[in-house]
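Below is one structure. I have some questions about it.
And then chain A:
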Amino acid sequence: MPLLEVDNLEVSFGKHQALRGVSFTLEKGERLGIVGESGAGKSMAAFAVINLISEPGRISGGSVRFDGRDLATLPPEELRKVRGDRIAMIFQDPMMTLNPVLTIGTQMVETLQAHREISFAEARRIAIEKLDLVAVPSAEARFDSYPHELSGGLRQRVVIAISLLCDPEIIIADEPTTALDVTIQAEIMALLIRLCEDTGMGMILITHDLAVVSESCQRLAVMYAGKVIEEGAVNAILQAPQHPYTRGLINALPQMNSRGGLLTQIRGTMPGISELPEGCAFHPRCDFANAACKTAIPELRPLGAQNVACIHAGALKETV
Partner candidate 1 sequence: MTRREFSARFFRDPGAIFAALLLLTLVMLAVLAPFIAPQNPYDPMQIDIMNSELPPYWEPGGEEQFVFGTDAQGRGVLSTVMYGMGISLMIGVGAVMVQAFLGITFGLLAGYYGGWIDSFLMRLADIQLSLSTLMVAIIALAIFQAAFGPGTYESLALYMLILVIGIAEWPQYARTVRANVLVEKKKEYVDAARLTGMPARRIMLRHILPNTMTPLLVISTIQVANAIVSEAALSFLGLGMPVNRPSLGSLIRSGFEFIFSGQWWITTIPAIVLVLLILSINLLGDWLRDTLNPKLYKGH
Partner candidate 2 sequence: MHLLAFLIRRLFQAIIVMLVISIIGFSIQSNLGDPLRELVGQSVSEAEREVLRDQMGLNDPFFTQFARFIGNAVQGDLGTSYFFKKPALEVILDKFPATFELVLAATIMIFTLSVPAGIYAALHPKSWGARLIMSASIVGISVPVFLTAIFLIAIFSVNLGWLPSFGRGDTVEMPWGWETGFLSLDGLSHLILPAISLASIMLPLFIRLIRAEMMETMRTEYVRFAWAKGLHSKRVWLTHAFRNTLLPVITVGGVQIGTLIAYTILTETVFQWPGMGFLFLEAINRVDTPLIIAYIIIVGLIFVVVNTIVDLIYTLVNPMMKLPGAAA
């Protein structure tokens, strides 16, 4: 049984569905990349896993099986014990993630004390150890710093250190490098991969960059308009994408193309949650769409090594 099994997860805001069915699995120590355009619902999927959707949104269907329990229906106190302890999260913008009026130390110690019966001195020792682990220079001094005294890259290291405090089994990283300088992005990504490999921690990496996933993850889930439309091993999908949208994404990657080949963009734009078309949400942009695509919403179903949500999947091979 996988460590985490997300099955057909749905999130609604009033009468609009923001997530229309998110499914993926994660084995112990495995790394999964969730990819999609902005607005596809990647970040919301990440927050929905730990059941942290802001009002007025709510999980309206599906399940998140973790360690034999469904996080989507867990009572608040049980859920709290999972968050930060067994599943930790790294947010997108380190400038906004840390509380400006509390020291780094306070924000670390409180996390440990929320999950362990532990003295301040012991918590402080662990916190400094983790700061060292993520290569924060002069960790002891930083313990008493306020967030605004640190650079963006350093703050993201602190956020990573906080997420590591309780040695979680899964770490969810929501575009952890997007808000950082380009020069630091690779460093932080490398740090995350190294930490996962050293500790056997699993990771869900939310990103819009397929290339990053191909370098760092074993599994891949592609999202479009609030739905996972293709999911499976990274290599399998990159070599033989089955969904027309995935295919379009890969064709738009410079490094996937032969030298001198054309970079192809997918025409049109992704619809918002209030203006979804009938049937397959991708059909207005899809070159393979026919009448059937305009009526039925395709479900994710196994096809070879991966799962695909497209009624044409399997029949497209020749037309690449």
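Per the selection procedure, all candidates are chains of the complex that A comes from, given by their letters.
The criterion applied here is as follows: a contact is a pair of C-beta atoms (placed from the backbone, for glycine too) under 8 Å apart; a residue touches a chain by one contact, two chains touch by 3 or more; residues count from 1.
A quick note: this is a predicted structure, and the numbers were derived from the prediction, not measured.
Asker: For chain A, which of 1 or 2 is the touching one in this complex?
Answerer: Result for chain A: touching candidate is 2.
Asker: Which residues of chain A touch candidate 2 in their complex?
Answerer: 50, 52, 54, 76, 80-85, 88-89, 91, 93, 96-102, 110-111, 114-115, 146, 148, 159, 162
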